[in-house]
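Could you have a look at this structure, given as structure tokens, before my questions?
Omission of a single protein chain aside, the complex is shown with its protein chains in their original locations.
Right, subunit A next:
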Amino acid sequence: MSERHVVIVGGGQAGGRVALSLREAGFQGRITLVAEEAHPPYERPALSKGLLTGEAEPDTTLLAPAAHLAQMGVALITATRATELDAVARRLLLEDGRRLDFDDLVLATGARPRRLVPEGAAGPLPVLRRMDEALALRERLRPGTTLAVVGGGVIGLELVSSALARGVRPVLIEAADRLMARQVGPAASAFIEARHRAAGTELHLGRTLRRIDPRSLDSGPGVFVLTLDDGTAIAADAVVAAIGVVPDMALAEAAGLACEDGILVDAEGRTSQPGIWAAGDVARAVVPWSDRPERQESWRNAEMQARRVAASILGSDPAGDDLVPGFWSDQLGQRLQSEGVCAGTEIVRLSGDGRFAAFHLRDGRLVGCTTLDNPKLATLARRAIGRGLEIDPAALADPGGDPLRLLR
């Protein structure tokens, strides 16, 4: 009998973690990881933060050094796209004509940035998702220049923060009337907005980019002139679109796997096809905190879902499993942490030292929490959310109370 062969498509957090977890759990069969990018599996969070400011370098973002992967017996195929999946014959075709026969297949293909092609542009605006895009942008962030960012979510705001740290003047355009509208509650949005305005970011909320033109002689400095829907003109030296992502599920869809805004999977990461699994940004999974399958675009989800898939492949229990959704974002020298979901009632609390926290309560239970520079509170909130802690909203909001004690 031939060795069991696990093939992983995707060289991000989820793909890399499946490979490492399988080996750490003692899997003896073959593992092949196919990555579209030229790099071994790496963690993306630094791409909009340390890698742009120069505090991180490509090799510090790797999940494991390439030599370590080789030592662990993970065959790495980089800079190669998987082009066709035959779910019945259990075969994957690569763009260079190679054919991989598998016993188990893990789809960790991630997501692609939404493209934005404004009037006047020759093609889609630059985006930030991949290592090479981050390195190219780093070269363009020269002190004294202006960067225009379209999109006021996590990536857009981290881009703006990194630009400020490099002496670049940021301008941000967001279609919604508040920042991070998908990720935090209105009070947290307002707090974040005030901080960004104070730091010197020019914010245009509730506005969209209508067109982009090369600089004309009378438009002042900058390489481009951006025109917003209200006629405002902005000169900028570089432009990035950070307006969200769409799951990269073409391979799965063409193979007939059940997909709907993501590859549909159960709580363990099983797709509609036995022996084919999905994890990370591309997977839309059954989760305990929602009555419909959810797709999560976070480091934690990629990490935890990958561990669950590895454990499911081996028929064991995942180690260090954590089902509470969460993410962090470094902005303007502060660390924002979100735990749970920002649904229900938002209760704001400012501690004596001015640190912000917002709690989300539904049916008397803590379901979410957003903190700034308060990692202890975030950690306790994650655990309290996980066990469905019932909590008195008045006690939480009480400025004299101790939220750390309430959540223990």
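Here are some notes:
Convention: contacts are C-beta pairs under 8 Å (C-beta built on N, C-alpha and C of every residue); 3 or more make two chains touch, one makes a residue touch a chain; residues count from 1.
Following the convention adopted for this analysis, contacts and distances are computed from a predicted model.
One chain of the complex is hidden; its UniProt record names it "Non-heme iron oxygenase ferredoxin subunit", one of "ABC transporter", "Chemotaxis phosphatase CheX", "Non-heme iron oxygenase ferredoxin subunit" or "Nitrite reductase small subunit NirD". Contact with the chain that does not appear here is found for just one residue of A:L20, A:L125, A:V149 or A:A311, A:L20. When the whole complex is considered, the residue among A:Y42, A:F102, A:W277 or A:W299 that touches the unshown chain is A:W299.
Residues of subunit A in contact with the chain left out of this view: 17, 20-21, 24, 63-64, 299-300, 303, 307, 319-320, 322, 328, 337, 375-376, 378-380, 382-383.
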